[in-house]
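Every protein chain but one is kept in place in this view of the complex.
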Amino acid sequence: MTVPIKGSYVQKEQAVVEGIDVSGHWNRMFQQRSIFEYTPEQIEAIAAIPGAESFAYCYQCGKCTGVCPVDIVGDYGPRKLYREVQTGVDLFSSPDLWLCTTCMNCLRVCPKAVDLIKIMPAVREVAINQGKFVPSELQKALENTARYGNPLGENPRKRADWIKEAGVPVSIMAQLKRPVDVLWYVSSYTSYHPRGKDAARAMARVFTALGVDWAILGNEERDDADSMRLAGEKGLFEMLAEQNIATFNKYSFRKLVVSGPHELNAFKRFYPAYGGTYPVEHYTQFLRPHLPRLRDLLRKPLNLRVTFHDPCYLGRHHGEYEAPRELLAAIPGVELVEMGRCRQNGYCCGGGGGGMWLDSFARDHLKLRLSDRRVIEAVETGAEVLAVCCPFEVSRFEDSVKATGNEGKLIVRDIIELLDDSMHG
Amino acid sequence: MAGVMVLAEHLNGVLADLSFELAGKGRAMADALAEPLDVAVLGAPTLASEFGVADRVIAVTNTTLEVYSPTAYRAALAQLIREYQPRLVLVGNTSIGMDLAAAVSAELSLPLVSYCTGLRIDDGQIVATAQLYGGKVLVDALPATDHCIVAVLAGSFPADAGRRPGQPSIERRELAGVTSGGIRFRRLIQPEAGDVDITRQDILVSVGRGIQSQENLEGVEELARALGGELCASRPIVDNGWLPKSRQVGKSGLTVRPRLYLAVGVSGAPEHLEGMRGAECIIAVNSDPSAPIFEVADYGVVADLFEIVPALTDRLKQ
Partner (left out) sequence: MDVLVVLRQVPDLVEDLELNAAGTDLERDSLKYVLNEFDDWALEQALLLKEKNGALVTVLAPDLPEADTSLYTALAKGADRAAKVSGDFVLTRSSHALADILAPAIRVLPHDVVLTGVQSAEDLDGQLAVLLGSYLGYPAVSVVTDVAVDGSSLIVRKEFAGGLCAEYEVALPCVLGIQAAVRTPRYAPVSRVRAVSKEKKIEVLSAGGIRESDLRIVAFRKPEGGRRADMITGDPDSVAQQIVAILRQRGLLKRSSE
């Protein structure tokens, strides 16, 4: 049975496609019918921003919605953003502009490579430059970073104060005045936050026990500002990159080892364009080849059931899923259990893309914070320890443990703390 | 040139406690200098009799002073100083005092010390102690001439010393040229009603910048509930819109005298201390060991408030 066709068709008299003459009924097409009233201007406005071109590629398949961590606790995802913009929402002024953490789970599954990792910073930068609404907590973090070299607003001259209680000597490059094997970039949260300092001291002790020839920049170190870049402050990122690269280039080192995945991302992917190319590894990647020696030193069995949270910027963004697990497996008495959303499908803690300074804002738009959701998932595995390896995560997850009423059921530890505990505890 | 002159401060017909604090200290300074104490009351002559502690009360009766006007008050105060030539003029370091002190200082070339928390006589000279740099530094300043004006922070001296019975001589004056000039009063705007009156609370838990974000208020609210008290805050929290103005403690907010004031993440800048140093028991939690709040607190905890607050809430619920 033939279906009656509404509307008329058009046929071009002359049609040449890529040099091939397809004149004739080959090029017959139906007249475009209006299937909605919306115009494409808003979408085109976004796609016109350099870096945000892929916003227009979306064909609404919805694969992203299933994996978007924000959608699980709210109403979000690239497909939904596209649809909103299609119906006339001004993304530049919308709160939705600030909910994406750039975790990359959407890009991982998108058949059209709609790249929010590039789209978000591009659109946010335009929004900030146009003086649109910027959540106040984020604004404070940006201003602090610009002025003090760290988002916490701490005194830059106290960045290396943590070394006083490290328990082992810590060398500062400027005073050491010789090349080193490993320049360890400590990072802002690791230097200033009380729980970050715990990890810093643990790292210092583990490096020393392994006989690594290492040093830090100390007070010359500035934030990598990768999350600020993703929050739309490319100028701030560039300013700090220039400073950090000038500092790095003063010294001679074989490897740059970082505490966290965000600085890994900055130094590996972006610094080369600004004149700073260094062999850089996340500390778990750096320690993996040291495993044989490590195993000898890991004496105390911890007797803990541990679940590991894949940081988005180490896992999905840089493909490293095994190194942290290998380290954890090497610790005597550690039983590793996996959460359902692990490895490539890991669930974001909510700290990336500027999210670290958007909790107070996101609170009005989400049912639950991402880190709260993740903690609930961790507790469900029966684990006693949630192991992490990103400086943003310890404070987020510890706060969420309290917020979800799981105090006493779950503790949060950086992998380096667990290693240190087994070595020296 | 003689005597100490105190400017009484009143708004809406009510004398501020500060007026008595100044009067009490004025009395002490006048006695130390062996000179008389005048209290100037502008635009509210019925309040003159409150100042038994003074030797003389100068009640300026101009109707243009009935409602506070910066220009009219300046003109009146300047005239009084020119005429009575006091050695020391005390005003409050308040919204009113800030309008007047610097202007009078400029007009009459009077040395001025602001943010004063202490006054003494050294070798016959007046030395004023001011609190600057967020309360982190004290400065002792000596006026280079024989006469000066000092703006005093509220709460620096006891109000009781100013509330003494007595029969001061009351001089009623109508001054010339006291007009509102280019500043015309239109109306008073009362603070938003319907919220808690923190000045009547026995137990207050106060948050400062250390709370970092609005969502963290919830945890402290819970603590306040567990204590049976109410939440209040320092200026930055209210400026951010995280709590209403009616919850603000400090110079530009309310003065409170609860039985318990638990300050969480409050550094203790002088403007805040002004509003709460009279509390019976002050407990402060701050991660900075040099936070000025520890100077006025009875008990202090140098720790991360995000650890102490939930721990304390838990303990209280047990």
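Each chain carries a letter (A and B) given by its place in the written order, and its residues are counted from 1.
Going forward, a contact is a pair of C-beta atoms (placed from the backbone, for glycine too) under 8 Å apart; a residue touches a chain by one contact, two chains touch by 3 or more.
None of the values given here were measured: they were computed from a predicted structure.
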Residue among B:E35, B:E66, B:E171 or B:E307 touching the omitted chain:
B:E307
Which of A:A52, A:V134, A:M173 or A:A362 touches the missing chain? It is A:V134
Per the touch rule stated above, chain A touches the missing chain via residues 125, 128-129, 131, 134, 136, 139, 142-143, 146-148, 153-155, 157, 232-236, 238-239
For chain B, which positions touch the chain that isn't shown here?
11-12, 16, 68-71, 94-96, 98-99, 101-103, 105-107, 109, 111-115, 122, 127, 130-145, 151, 181-192, 202-203, 226-229, 239-240, 245-246, 248, 251-255, 259-260, 281-284, 290, 292, 294-303, 307-308, 310-312, 314-318
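Simple rule for what comes next: only the chains that are shown with their structure count from here on.
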Rounded Å distance, chain A centre to chain B centre (Cα mean):
48
Quick one: in the complex, what on chain A touches chain B?
136-137, 194, 359-360, 363, 399, 402, 407
For the chain B and chain A complex, residues of the former touching the latter
212-216, 219, 240, 287, 304, 306, 310
